[in-house]
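One protein chain is absent from this view; the other protein chains keep their places.
Take a look at chain A:
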Amino acid sequence: MHHLLPLLVALPLLGAALLAACGRLVPRPVAEGAACAVAAGTAVLAVLLLTHSSPPLTEWVGGWEPVAGHSVGIALTGDGPGLGTAALVSVLTLAALAYSWRSFDEPPHGHAGAFPALVLVFQAGMCGFVIAGDLFNAFVWFELMSVVAYALTGHRVEEARAVQGALTFAVVNSLGAYALLMGIALLYARTGELALARIGGALDAHGPPDALVLTGFVLVLTGLLVKAAAVPFHFWLPDAHAVAPTPVCMLLSGVMVELGVLGVWRVYDTVFSGPGGLPATDAERVLTVLGALTAALGALMCWHQRHIKRLLAYSTVAHTGLFLLGIGTLTPEGDDGVALYVVGHAGVKAALFACAGILLDRYGSVDEHVLHGRARPLRGVGAMVVVGALGLAGLPPFGTALGKSVTEEAVGGPLTVLYVLASAVTAAAVLRVAARVFWGLGPAPEDAGAGGGADAYETTGAGEEPETRRPLGRVPDTMTAVPALLLAGALAAGAVPGFGTAVARAMSEATSAGLVHTSVHWTPLGVGLGLLSTVLAVVLAAVAVGRPGLLAVPDWVLPLRRLQSGHVGDYVAWLLVGTALLGALAFPGVLSG
């Protein structure tokens, strides 16, 4: 079975090569149908492998097996979290391809296969990253998926904002990747190993952590946290999400950002958790402080957006913070909860982006104020946005709610309040948009006419180009079916009995070799907190719509908004600040060690 592991990467890559070579010869439906078939095939393969992932599969590529304990080959590891994420990546890729079937303009003659081919390469990069068994390979896949993501973000090269956002995204993420590579080089210098588990063992054999281990830790985490968009590494994310084509947003927010979180979890767990790595208290401090900052700032900025795609992007930032808080507990319960949360979040967030894409293609704008009351005919889409918002808030029995409740109990204490607040505020922002845009509730915003009145530090979302050639007269069925199915999936992740337990079993196999079994189930407290944040979200949204004056932008938010200056140099400076912050937070462990 483990010989099938490389196919997870090879299949999408072959499909992409085929499309790039033959895409121009075949009509568009054939090219896109082939891409969908490849993505679906990879998803089936990932699920098939997932059922055999206990004990974890290992494949040495090209038959370069270790000799006398020494390996020079490339190892692929297929454990529960890795293969589960690969399955999630593949399913979401399929959804994005199906969504783009009718939403995208007819491509220029001779380029029918270009977009699906790029999406397939993106899928291959993400699948490769999750099954990479050594750090350098993880870096290479990390770079592959990043480069394709830059290209996909700037896919509409004719648009001024698209190329600007893609450039910012590319510069910040590449710099993060080079920091990651420097960290890997330092770890190799100390241990002479690249395989994840072996680096950990060699560090432990060397003794307590010192400055080199700390530097390696900080640099590796910098790279991964840039991808995960943790504050203050997050600035690229809203810019990239605001300009990327909708199907790409679904993939970026749904899984790519979460791969950074997965990377942080895996690297800490297998490399730095031993006595030669970083003490648990320091890792907890790093992840908790950054997670709390990320959740708070993400939720705050999310609330103050009127550009719907940016709003959803900041909501992703807030949820990444919640994920980081969860894995920062360093307990199996926290890991299980986050894994479930990520699955539910992927479905909900991708569906919400899909709905925003429908608005963009139908009305040529994603500005909440300009669209006030205009989308009344799209009742079905409005209902889906409301359902998605309830999923974000954590209304039982969504998968997000089950994951959130398990994580909340693992986190405990005052951080539970942050969990409830962050999910409530992000959901309330989406509910506010739904109420205004789809039902025309509340007074019409004063600047609804021309998009004027916004201060210079606000991206409004008016005057965006639809992705179709002309604004849609009627919304195609594929564009509504995809978000509906994604929402159903997110609901099923929490409602189907046994799914949570299956996720927990897959996680425990990877962390404790199956020795520690945790159970994932609904608890009265979890259900209560989920209901609480839902009620809070509804109340906040109702106040915002009914009495906009009460929740207008306070002055102290403006400096925070100015930080998001759109200037790539500022973002690089913040990246360095973040790296220094990481070092400062992790430093006490080296002193005491």
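Methods note: contacts are C-beta pairs under 8 Å (C-beta built on N, C-alpha and C of every residue); 3 or more make two chains touch, one makes a residue touch a chain; residues count from 1.
Following the convention adopted for this analysis, contacts and distances are computed from a predicted model.
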Mind telling me which option in "ATP-binding protein", "Heterodisulfide reductase subunit B", "Cytochrome ubiquinol oxidase subunit I" or "Dehydrogenase" is what UniProt lists for the chain we can't see? "Dehydrogenase"
Decide which residue listed in A:60, A:188, A:439 or A:522 touches the omitted chain of the complex. A:188
Hidden-chain contact residue, picked from the options A:459, A:480, A:518 or A:533: A:459
Of A:97, A:112 or A:175, the residue that touches the missing chain is A:175
Out of A:41, A:380 or A:566, point to the residue that touches the absent chain in the complete complex. A:566
Residues of chain A (touch criterion as defined above) contacting the omitted chain: 72, 136, 140, 143, 147, 150-151, 154, 157-161, 163-168, 170-171, 174-175, 178, 181-182, 185-186, 188-192, 194, 238-239, 242-243, 304-305, 310, 456-459, 561-562, 564-570, 572-573, 575-576
